[in-house]
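All protein chains but one are shown in place.
Coming up: chain A.
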């Protein structure tokens, strides 16, 4: 989720959208087929070539390093950043999916619902890889230890980016809890009428989901042969209420969209004092607000009461795709790609990835001070955040539709017609409706 990705989104999404509508008809319906069962894991004779589709800048160089060392397992990459899931969806339907593909955590259940993956638990190395990753990531790629469908690649543990110079100037303490954060919002405004503590972008469900995750809001479960939809819960309403109060008091900006030129302009003009972000955001601020070097610090996300819980925003996995004939080789490459220190260092340097592998958190580049942040060891904060992320959180099988419904309703709340809690119930309704449309057994849980 680098800034480039965001910018591409602006133009790319539109073009892709127009094209997809046109291509709608070209997509065929999936034929009935068995649930991905554990296939055998025999090494192939001779040379093998694997396809690996992803959206990470510089990934071709990482793969080139592997190819040099492994003449018998050659990997070809393809960048599908323009329309990641559209490209993969079409390839799956055409039976031409790559062996390995990048999938965001929140899209894993949706892709599995489309029968996109193969279970590689027949490979001993795949099962053993569990210990190498941050716990919550493995619980998502293994769907709660029911198989091995993907390896975690990178994560976006959340933290609070703070303009320490502004807080110092107005003699305000950096907040540790959400209550303090709200109080500071008022103090900053009192000190400077043009200053807001942050902005709330209603068109960013991924961000809001991260905040829900932090507050232990478990949006989906599975029991009694049905998905249990608990998007609408006490915990999610608490988060919605909190932000509604800040919006009503006009203490947060609602006119800025995340990672767009207007957002950077507002930060540039010193109108916004904090940025609630994820690990990948460190380079985003560094690259887009070069004049503010030394003015930022990164602290843990404000907490609900005394709980140290954090949330995740973004990050991806490398999934084993359906029809993959080379499971053994795919596991070998995927293990190297996502746990080998040399590979992780290169991915961090070229693609800005914050690794999901525990070994990655100890990379030299991630234990040093970062000049833009006054030489602070900012990655320690993200490593700590990563440990405090709820491992039981699960995404739904129609997450994209639910996100869109949440966004549309949050936008209404922000423009004054409705409340953010209405958006929570709208998202709950959309989850049930979209699952019904896809004939996925679901019920409102509690």
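Operating definition for what follows: contacts are C-beta pairs under 8 Å (C-beta built on N, C-alpha and C of every residue); 3 or more make two chains touch, one makes a residue touch a chain; residues count from 1.
Just so we're on the same page, contacts and distances are computed from a predicted model.
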Options "Aspartate carbamoyltransferase", "Multiple sugar transport system permease protein", "Cell division topological specificity factor" or "Acyl-CoA desaturase": UniProt name of the undisplayed chain: "Multiple sugar transport system permease protein"
Hey, which of A:99, A:184 or A:201 is the one touching the hidden chain? A:201
Sole residue of A:123, A:239, A:252 or A:414 that reaches the chain not shown, by the stated touch rule: A:414
Of the listed residues A:43, A:261, A:290 or A:369, which contacts the missing chain in the full complex? A:261
Have a look at A:115, A:192, A:287 or A:376 and name the one touching the chain we're not showing. A:115
It is residues of chain A that touch the chain not shown, namely 9-11, 13-15, 17-18, 20-22, 24-27, 29-35, 85-86, 89, 109-110, 112-115, 201-203, 222, 225, 227, 254-257, 260-263, 265-266, 269, 397-398, 400-401, 404, 407-408, 410-411, 414-417, 434, 437-441
